[in-house]
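Note that one protein chain is taken out, while the other chains of the complex remain in position.
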Amino acid sequence: MTDPIALDPVLGPHERGWLPFNDDGIPHDERYELFERHVTGGGKVESTDWMPDEYRTGVLRFVEMHANSELMGVLPEREWLMRAPTLRRKLALTAKVQDEVGHAQLLYRVAEDLGKPREAMMEDLLAGRTKFHNVFHYPTKTWADIGIIAWLVDAAAIVAQQALRDSSYAPYARTMRKICWEESVHIMHGRDVVVTMMNGTDEQRAMVQEALDRWWGPLMQMHGPRSDRSKDRDIHWRIKAKSSEELRQEFLSIYVPRILELGLTLPDPKLRYDDEAGLWTYSEPDWQELRTVVTNHGPKSQERLDFRQHHWDDTQWVRDTILAARASA
Amino acid sequence: MTDTPPADRTPAAGAAGRGLEPWEVFRQEKDGDPMRHGGSVLAPDAELAVHYARELFGRRQESVRLWVVRRADVHDLSDPDLLSPPLDRSFKKPGGYVMRDKLAAARARSGQAKPKARQG
Partner (left out) sequence: MTALAGELVPATRNGLSLLLLAMADDEFVIGFSDSEWTGIAPMLEEDVAMSSIAQDELGHAQALYGLLAEVVADGRDADAIAYDRPPEGYYHARLLDHPRGDWAHTIARRYLYDTADSVRLEALTGSAHEPLRDLAAKIRREERYHEMHVGAWLERLATTPGEPRRRLLAALGRLAADAATVLAPLPGELSLVMAGIVDAPGDDLDARWRSKIGPTFERLDLPMPPALSDAAGARTGHSDAFRSLHAELTSVRRLEPGATW
């Protein structure tokens, strides 16, 4: 079988208005094949198009995990909202956390339009049936963590999100463009917090280095283990376009120099750029740790899920109010 | 004070208890721009839908105008028989008028070269 990516698109962009797989009259297998050719040829899919089950569930799983991660990602930073040491930092951090909530809203909306109600997604998240990204299972111990997370965790996320702006599922692609634009501010805020501390007292510098030492491991695990491109269904369906390793290399290329220029050190003695190979080499990340963490056995996984559950339960009456019929004249 | 609301209050618009619905949000980025679809919000009525639209699509002062419409009120047309009917309609588009060869023949007959575009 030829590489699907090499096929010419069946239809030019000006013919998008009518896609043959939307014809309810043709047999399923033919629809599947037409759909597959459309997508692998660079075609886009809207929420109202026909989709094979495999595609629909694939997109939903991808988007749902992303939405869950934005929602859970609020919690590590939220603890420090109340402790921000200046008015400007307080405003910036509140705005950043607000953005994460906003991103969760945008992404859950995309998932809802694929057919899964928000309550069901919340229940699955809280019951541990669906997942969220590794970095949000770890504790935040100092104000320096806030700088490191806002700068480097968001940077690693944005490297992945930039690559999703051309996803085959158009509502998701459009949401990614909005999210990337908003995230760029977060990275600047994070870097500003870090640089300011690095230019400050010895204690502040030590705080930053200590935070970086703790977060480097999870950061290197964040994009996931290397995988075989040809076996990756998400890449096949063009839901995503870049592999884990491509994203990690991109992250390292941009951010390692920016970290080192501040006088910080990285806790991996093997980390270096191999000019001949044209790649970063590094100590193998602890994939066992990643597996343990994303199955909700991380240091803060259960505590954060319980926290979410508690506040979800506490505010059920408000959601019921929004849905309730009100008194009439 | 009772738990029962007063009998003579008039219900606000949209208190029909339809529940949460998606509302489409259109935004205008700057003066003169067209309204473009930005996304959607879940809301029980127009009042909160407008409020949430401002939050999700305007809290950074990135829009000068927002329209909010219940998704159920949007009338969708995507029928290919209406929008891409099969018979030729190229006479309705510039691409339906290909004159390259005819112009070459006319120029050959009149002995004139293709005119150069005038400056200014």
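So that you can tell them apart, the chains are marked A and B in the order they are listed, and the count of residues begins at 1 in each.
Operating definition for what follows: a residue touches a chain if its C-beta (ideal position, glycine included) is under 8 Å from a C-beta of that chain, and two chains touch if they have at least 3 such contacts.
What you see is a predicted model; the values in this text were computed from it and never measured.
The chain omitted from view is touched by exactly one of B:H37, B:R59 or B:K102, namely B:R59. Only one of the listed residues, A:V97, A:A111, A:L212 or A:V293, touches the absent chain: A:V97.
Within the full complex, the residue among A:Y108, A:Y138 or A:W216 touching the omitted chain is A:Y108. Mapped onto chain A, the footprint of the missing chain covers residues 74-75, 78, 80-91, 94-95, 97-98, 100-102, 104-105, 108, 143, 193, 196-197, 199-201, 203-204, 311, 314-315, 317-322, 324, 326-327. Taking the whole complex into account, chain B touches the unshown chain at residues 1-6, 9, 11-12, 15, 41-43, 47-48, 51-52, 54-56, 59.
In this section, only the chains that are shown with their structure count from here on.
For the pair chain A and chain B, the distance between mean C-alpha positions equals 29 Å.
Remark: chain A residues 15, 17-18, 48, 98, 102, 105-106, 109, 112-113, 118, 174-175, 178, 182, 322-329 touch chain B in the complex. Note for the complex: chain B touches chain A at residues 4-12, 15-17, 19-20, 22, 38-42, 44, 48, 55-56, 59-60, 76, 78, 80, 83-84.
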